[in-house]
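Report on the structure given below.
Removed from the display is one protein chain of the complex; every other protein chain stays in position.
Note that the chains are named A and B in the order they appear, and that numbering of residues resets to 1 at the start of each chain.
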Amino acid sequence: MPNLEEILEKYPFVQRDNLIPVLQDIQDEFGYLSEEAIVKVGKYLNLPTVKIYGLATFYHHFRFIAKGKYHIKICNGTSCHVNSNILIINELEKKLGIKDEEITKDGLFSLEETTCMAACGEGPVMAVNDKYFTHLTIEKVAEIIDSYKSMEE
Amino acid sequence: MSEKANFKYKDFLIENVLKLKSDKSEEEVVAKLNLLQRKKINKPVITVSINSSSIILGAQKLKTYIEEYLVDRNIDAEIIPVGSLGLSSLEPVISVQLPGKTRLFYKKVLPENVISILDGSFNNFIQEENILGQLKNDIQDTWEQVPFLDELAYFQNQQRLILKNCGFINPESIEEYIASGGYKSFYKVISKNTPEEVCDIIENSMLRGRGGEGYLTGKKWKIAYETPGDQKYLICNAGESDPGAFMERLLIESDPHKVVEGIAISAYAIGAQKAYIYIESEYKLAIERVKNAITQAREFGLLGHDILESGYNLEIIIKKGAGAYVCGEETALISSLEGKRGRPHSKPPYPATKGLYNQPTVVNNVETLVNVPIIIEKGIEWYKSVGTKDSKGTKVFSISGKVEYNGLVEIEMGTKLRDVIFRVAGGMKNGKRFKAVHIGGPSGGSLTERHLDTLIDYESIMLTGVSLGSSGMVVLDEDNCIIDMVKYFMNFMQKESCGICIPCREGTRRMYEILDNISKRPKDENGHTTLQRFKGVMQLESLAEVLKDTSMCGLGKKASNPVLSTLKWFREEYEEHIFERNCEAGVCQELRTFEIDVDACTGCTLCAKKCPTGAIFGTAKNAHFIVQDKCIGCGICFDTCKFSAIISK
Partner (left out) sequence: MLIDIEVNNKKIQAKKGETILETLNRNGIKVPTLCRMEGFTPTGACRMCVVEAEGKSGLIPSCSYQIEEPIKIRTHSPRVIQARKMLVELLLSNHPDDCLYCASNGNCQLQDLAVELNIRERRISGEKTKSNLDQSSPGIVKDPAKCILCGRCVRVCEEVLDVSTFDFYKRGNKTAIVTSMNKDLNFSNCINCGQCLLVCPTGALYEKTNLDIVQQMLSNTDVTVIVQYSPSISVSIADELGLRSGKDINGVLNAVLRRIGFNKVFDTSFAADVAIFEQSAELADRIKNDENLPMMSSCCPGWIKHMEQSHPDMIDNVSTTKSPQQILGTLIKSYFAQREDISPEKIFSISIMPCTAKKFEAQREEMTHKGISDIDVVLTTRELLKLVKLYGVDAQSLDEEMPDIPFNTRSSAGKMVSVTGGVAEGVARTLNYHLTGEELSDIKITKLRGFKDRKEVSVKIGKQEIGIAVVSGIKSANKLIAEIREGKSDIHFIEIMACPGGCINGGGQAFNNDEKTLKTRSKTIYDLDDKEAINVAHKNSNLISLYDEFLGEQLSEKCIKLLHTKYSKRDVLL
């Protein structure tokens, strides 16, 4: 894993318009933006940390807590919505005890609602890390989560 | 893909196809082009659609299976990735082409079908279950009893200009793109036309911006061209961000070079030497492919310094969005590119005079830009012959919801809404009744059955109170509730508003609450909250109007469109929810009521035990009853009862 400095060095020009790309690179590498990272970026780009924090909280993709071992993305696009994905979201929340942008206490699961994943005919759709699940039902979701849980036991 | 490709035909394509140098015989040129266009091939070619939709359905794995199949049988064939035909719900799609024969397309191919499909194809036997059709080709033998693709209702009723290459050519190969006519328009303008002339051509073609209000693209370009500036910028807005649309995503994944060409011509026309593609960071495959396209174009001298000795320089930079719907608004997008919170700014000044870093900037969306090379190639007159009097060309939609085919469709402007839904998209799924079609996502509006004969063009659609903004088209059937749909968009908007201007930030939130209230059963409501709720309903319309009137940017101005359009066309459904506390579609859970059929109830007590609010009373072996005041309509009892004793009303 490269350290933060190596990521920063890829941006030799201290310009504000590098801010989002820098943060994206950091998040790609570390999974989230830590306070330490924000402070370092601030020093590097000569920006107050509050400006970085303000910017990062504006955009949906930036997160400030680590992802779970299994990061679940559930599509909340229009088509999945009309295919009653709310039942699936409710089931996930119930099953995991967390909501959008949260992580379970044991660090196993984290949940993220996304916009359209481009599989509208197959909704409701979700992804666990890079594995996709389509045509979800309440039962199917429960099974999927249970199977991941049992893998950990 | 990242390793440096070996371009066998680079010189040929640049010299003989783009620059039309005549050092080779016509036969030689045609022969090479036929090979590159796969009209005539020397060994079997198998294509696998690799795009966001197909990957979810296992296309990557499928490709591995096919590779193994070929290795196992020692068959010398090429495997090529392609984008999407647009038929997302039929993914994964593969095609098989044997030398001398037309190309066969198979749909919904699963790993377990691979052997039978390929065995069949190689042995002149068609696997009927998966066959989609064959691609017409005048110099090759056709397959018998296989329909031609363009005879399928899906293709027949479309006019594919933008999507022409999609699903047919390898999006990772610049050679295939040039062989099929690509970059000709770009070379033509930089070698023959001045920027003003290009602006004129586009203005005269009457091309209108596909993203927003349908402003004349050429006019916008001219303003940017004529405004003095140290540097000018072209921004390709591939932010999409409509939560239910995937048009730009699939288009870029399927034909990235066309997007690059569109950007290049447009940048030349406004005098920009730097262009940006603003694309959602989640669109990993699209980013990868467009990045590759830019690298290849640079390799071919089509980007960079002194492009094909024209003296024109252009760099295209990819900027990844970080997830904000509002960044689809051009001034917010510019803030984001500058490394700031994506907040919009009051217009005027417009970006064309004062945009990125305060320089003249043109922001166009992907679909608009892809039209540009087509206009240059086919000419103004031809282009103007497509479409209606004021809306020229075609329109691409990503259609989804309760229709047979989900995916991309491209229709000539002026096509009836009915034809799109019932012919192109195959009509309603599962024989359900059509209820509504929602166009334009959270900023759009819903139309009803009586609008099915409306023509799809800027003016006609505008007359219904809906704008032809984004490309999302979602079809609803009788099982969907309009209030629920609008509530979904309002919820989306209250989260996505940039939060700066009061009407948008506070207004969307209150409108969401009002809608939420009417889709719920009043909970231990006293006189005061009833009054509040009633006042809310009274305010809904005027709130929506004030939002439209006072919001700073397009997002806020259009945020009330779903409410306004449905209040207009689905008023009865609102009234039903408000006055009768009833949701016909049964979507608004909390409005559902349940009763116990005393005769059917065995008194098993299961429902009473499961009821989350303790609304069911009764003793064992005696019929139970539901106290309506306590019931929240969750339906758990209904799902639990093994004796069908619970009746939903």
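In the analysis below, a contact is a pair of C-beta atoms (placed from the backbone, for glycine too) under 8 Å apart; a residue touches a chain by one contact, two chains touch by 3 or more.
Given the structure is predicted, the values throughout are model-derived calculations rather than measurements.
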item	value
Missing chain: touched chains present in the view	A, B
Which residue of B:6, B:25, B:346 or B:430 touches the chain not shown here	B:346
Touch with the omitted chain, as defined above, among B:63, B:395 or B:548	B:548
Among A:16, A:51 or A:71, the residue in touch with the chain that has been omitted	A:51
Subunit A residues touching the omitted chain (full complex)	35, 38-39, 42, 48-51, 53-54, 57-58
Residue numbers in subunit B that touch the chain omitted from display	324, 326, 341, 345-346, 348, 493-503, 505-510, 513-514, 532, 535-536, 538-539, 542-543, 546, 548-552, 557
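The rule we apply is simple: only the chains that are shown with their structure count from here on.
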item	value
Centre distance in Å when subunit A and subunit B are each reduced to the mean of their C-alpha atoms	23
List of subunit B residues in touch with subunit A within their complex	51-53, 55-57, 88-89, 241-246, 249-250, 281-282, 319-325, 336-342, 398, 400-402, 405-407, 438, 441, 472, 474, 476, 480, 485, 488-489, 498, 587
For the subunit A and subunit B complex, residues of the former touching the latter	15-21, 23-24, 54-55, 58-62, 76-79, 81-82, 84, 114-122, 125, 127, 132, 134
